[in-house]
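The complex appears here without one of its protein chains, the remainder shown in place.
Labels for the chains are A, B and C, by order of writing; each one numbers its residues from 1.
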Amino acid sequence: MKLTKHATPWLGLTLVVVSAVSLEAHPRARTPVRLPDVPGYLTLKCDFHIHTVFSDGSVWPDIRSEEAWREGLDAIAITDHIEYQPHKADLPTQHNRSHEIAKPRGDELRVTVIRGSEITRQMPPGHLNAIFLEDATRLDTTEWRDAVGEAHRQGAFIFWNHPGWRGQQPNGVAKWYEEHTDLVTRGWLHGIEVVNGREYYPEAHAWCLEKNLTMLSNSDVHNPLNLDYDVPAGDHRPLTLVFARENTPGAIREALFDRRTAVYSDHRLVGREVFLRPLFERSIQLRNPEVSLRPKQRVYLQLHNDSDVPFELELADDVPDLSVTRDLTLHAGKTTLLSLQRGAGGDPGEREVAITYRVKNVLVGPYEALKAAVRVKVRFVGAP
Amino acid sequence: MKLTKHATPWLGLTLVVVSAVSLEAHPRARTPVRLPDVPGYLTLKCDFHIHTVFSDGSVWPDIRSEEAWREGLDAIAITDHIEYQPHKADLPTQHNRSHEIAKPRGDELRVTVIRGSEITRQMPPGHLNAIFLEDATRLDTTEWRDAVGEAHRQGAFIFWNHPGWRGQQPNGVAKWYEEHTDLVTRGWLHGIEVVNGREYYPEAHAWCLEKNLTMLSNSDVHNPLNLDYDVPAGDHRPLTLVFARENTPGAIREALFDRRTAVYSDHRLVGREVFLRPLFERSIQLRNPEVSLRPKQRVYLQLHNDSDVPFELELADDVPDLSVTRDLTLHAGKTTLLSLQRGAGGDPGEREVAITYRVKNVLVGPYEALKAAVRVKVRFVGAP
Amino acid sequence: MKLTKHATPWLGLTLVVVSAVSLEAHPRARTPVRLPDVPGYLTLKCDFHIHTVFSDGSVWPDIRSEEAWREGLDAIAITDHIEYQPHKADLPTQHNRSHEIAKPRGDELRVTVIRGSEITRQMPPGHLNAIFLEDATRLDTTEWRDAVGEAHRQGAFIFWNHPGWRGQQPNGVAKWYEEHTDLVTRGWLHGIEVVNGREYYPEAHAWCLEKNLTMLSNSDVHNPLNLDYDVPAGDHRPLTLVFARENTPGAIREALFDRRTAVYSDHRLVGREVFLRPLFERSIQLRNPEVSLRPKQRVYLQLHNDSDVPFELELADDVPDLSVTRDLTLHAGKTTLLSLQRGAGGDPGEREVAITYRVKNVLVGPYEALKAAVRVKVRFVGAP
Partner (left out) sequence: MKLTKHATPWLGLTLVVVSAVSLEAHPRARTPVRLPDVPGYLTLKCDFHIHTVFSDGSVWPDIRSEEAWREGLDAIAITDHIEYQPHKADLPTQHNRSHEIAKPRGDELRVTVIRGSEITRQMPPGHLNAIFLEDATRLDTTEWRDAVGEAHRQGAFIFWNHPGWRGQQPNGVAKWYEEHTDLVTRGWLHGIEVVNGREYYPEAHAWCLEKNLTMLSNSDVHNPLNLDYDVPAGDHRPLTLVFARENTPGAIREALFDRRTAVYSDHRLVGREVFLRPLFERSIQLRNPEVSLRPKQRVYLQLHNDSDVPFELELADDVPDLSVTRDLTLHAGKTTLLSLQRGAGGDPGEREVAITYRVKNVLVGPYEALKAAVRVKVRFVGAP
């Protein structure tokens, strides 16, 4: 029987009193995802595509809340398949039940658990997640349009899952159908998964920018999370970053409809520049913003990265009179050196120098890296 | 929908062809438990106490086979509670079903999955596991004796679970009742859990030696295993080591009835000396078994430990004419130095020297460490 | 020849252009020691006892600055032995030279490198470190009192090293001699190492409190640091925490003379309560400071520990009407749960509840743990 066990330390050979001796337990603890907030909004870490034993997943629903808490998430949606119920001979279909079971554990741990469902159809339109539902059972319809329409009537936020999934697109290329145009036109489709699990869909990324849709990044996890992600080693599930006014279900829903999201997957960020620029800039602190340089002297700038993302920088533009580090990884949680060397020339005096890098793992467009500058005040001393 | 996804390497900004880009996946791999075989027998790594969603556990049964394979186990028993079925409103009771679901995955991965059940009663007799059952449903009886008798009739191996569990013994002290004497007398009780989860029961250890019962060490896991054990960091679930003629269900059953087991928990070994001595001795290799020493000279013996167990040694007896390391950890998978220093004296000539240690984390009795010797040929050169 | 090498990514089999291919380098980065500042002062991380090849150490002096920078230190003192020069046949004695070599690398990396020496004599008075010297060569005297007097004349801060070192006290018990009383009376002895390397001296801890001396904790490292400390795995060298007005040599010197220090060793803190209390309290944040409880209900408080120290808590006093977690580790960098359960009783209404713990690894006296309270507003709802 499962029960909390009282811990007595294992005292080895010196113990005399005979009683149960407890060995040190693996701690139950929450590890934060270290990412800064952005101006005006909290940066919430969310996963809106999760399965349980109530469709084809492998865990009891409360485990999803426990995993989310331990991994530093703020909100999850449980989104079991409506149409695909492989366990139903043992576990009869109940579309609302996984949410009902997961939510109390979420409440206890202060993780928001959102009611959702995956409308699971042939392509087009493929698989669609509807979250913030009132009653998932009413999505169990014959016609897919009825299901999506019902979700919309319930006020759901609806997004297209893994559009380039090889199960439906054997060449891995996401394809836009007129059904999707129809859904967007009706206001029944609000976002697309740019990342699902370990896959990134560049076309989805472009569509979100072109059609002004919300970008999502979700795990679509079926296994216990730790079988798919080596979390203790720094691996992380894909997250939808939600920029919300506060940490409440309502504020998350508002942010989703308002397209205030970014993709955080495999230590890469994808999204709109308005959010990614402050995410990067607030993560980095230049510890010595003023330096002086004699001719041919080299100094180091110390850049501290307080986030979990190891930013990979590549010099975008040469800097007059200075030779600077061209390729640089700003390691997560560490301080890294940027070398700055004055050449033989350069007029004496003080200058504001901007050293512009492409941040290769921060994408503001498909294959378009964020450009960001390290700004430093350099005093050139001594004649060249 | 769950489906194997084809992997294309993420090529960063250089990608031109637009298609789904896969990120590096967390590997699906099996990590062996490194422990040597003993003379005449294979050392099989087993866990005979495991729950699933079919009683009060949190995972679908096939996950238990997957976890066992990844962690290097050879055999598991799924032992859901007969009498405790908290999920039954959602998942109707089917006592054989968790085994039926877990076994195909075990077959696929070459992990033996044994049919079992936990007979879950008040103390006495407390909770009893019956494994190698034919039909678990017939254990669902009103009287506990009928359930145990039925298990016995089916040929099951039966053991008493967590005898000092504070849910039934609030002071944590295991207590032997006349019901247990009766079960042993009838041949209906064959072993006891000396370790359950993170708890060690020294009384159970003593009873197994006194009453000639089989020692077991099981996880009693309910959660996904990785929520309770930090496996990638070297933490491991408790294992019953079974010394079997071959890796088959029949040979495991035979070994259990023949008491050929040991307890492996939290990098400690508990059991009968006949098995623990070779487990230790075959794990350790002295790399330089012959040394020579001038007066006052120091040399190092190099002890390689090829097992996963960091053996903790404490000198048992002083060695004439030599000063040796008193406290020594033989780190798992590494070579450690044992310092040997000759004093001013010692007659010239060659001697076989035995340096005897207590191996503090290998218990051959409750609080009784294995004594083992490092044997080295020492040539004393030079007059004192 | 040593030279910075330009990095080209290894492109495996796809490379066509033939040129040197660089493999990924181990990063040169600084990992901060996460400890909060205290009111009015910065918390600087320092090591004031370090050797190089210029006495009996094993590294060229500039490596000490590099190691210190990578490990997040703010200041170090190089303190080679005056009297013990085992390398002098190869490397002629030059008492100031190790500081001269280490300092430019420290300047480049913004680590303060202080000139020091270890006056290395028989007990009494044993070994004394003098730091903030002007000229170490003048400490090379016949009489130890002349060396200490000279250090004092140069304005040095002088402390007694490893007073319980078995090289001079075979029983490991530090002993106070009248020579030490004399030194203190003259104002020539200002502090004592409470920790040296892996050793803690409780007597030294008591003497610092009784005699109003500065507590120090230093590595006394001779090897390359990483041979003695497994830094990447979270092991850390012992540090003297200096509570200084600013990060300058002068402010560090002032703080040392003013006894504004604490000992940080093996994830334990030792020192005066005035500094240790805010170090603990500022490390911990209660994420949900207001809760409500019905009879028999349990809630979890979430305690986030933003420091590198895994604080080990033990309940000091029972809490009326509530049952709370008795033993609790606040894991470094993580959020941990504290369980709060209301009994059957308790009058309705709102109360300020203080849950008082002993923080076992924060010592405000020898074997005296800091007592600290978690404060929470609890609303008792519902009649008992």
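In the analysis below, a contact is a pair of C-beta atoms (placed from the backbone, for glycine too) under 8 Å apart; a residue touches a chain by one contact, two chains touch by 3 or more.
Given the structure is predicted, the values throughout are model-derived calculations rather than measurements.
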Considering the complete complex, which visible chains touch the unshown chain? B, C
From the list C:Arg166, C:Arg186 or C:Arg326, which touches the chain that is not on show? C:Arg166
For a quick check of understanding: of C:Cys46, C:Ile63 or C:Leu241, which residue touches the chain that isn't displayed? C:Ile63
Filtering C:Pro224, C:Pro249 or C:Gly333 for touch with the omitted chain leaves C:Pro224
Given B:Asp135, B:Asp327 or B:Glu350, the residue that touches the chain left out of view is B:Asp327
Of the listed residues C:Tyr200, C:Tyr264 or C:Phe280, which contacts the missing chain in the full complex? C:Tyr200
Hidden partner chain, residues of chain C it touches: 1-3, 5-8, 10, 12-13, 15, 18-26, 28, 51, 53, 56-60, 62-63, 66-67, 70, 81, 84, 87, 90-92, 94, 97, 101, 120, 127, 164-167, 169, 171-174, 197-203, 222-230, 232-233, 235, 265-266, 360, 366-367, 369
Interface residues of chain B toward the undisplayed chain are 7, 27-32, 108-110, 287-288, 299-300, 302, 304, 327, 329, 331, 333-337
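As a working rule, only the chains that are shown with their structure count from here on.
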What's the contact topology between the chains, one of line, ring, star, complete, other? line
Could you grab the centroid distance between chain A and chain C? Build each centroid from C-alpha atoms only and quote it in angstrom. 36
Dist(centroid_CA(chain B), centroid_CA(chain C)) in Å evaluates to 39
Would you mind listing the residues of chain B that make contact with two or more other chains? none
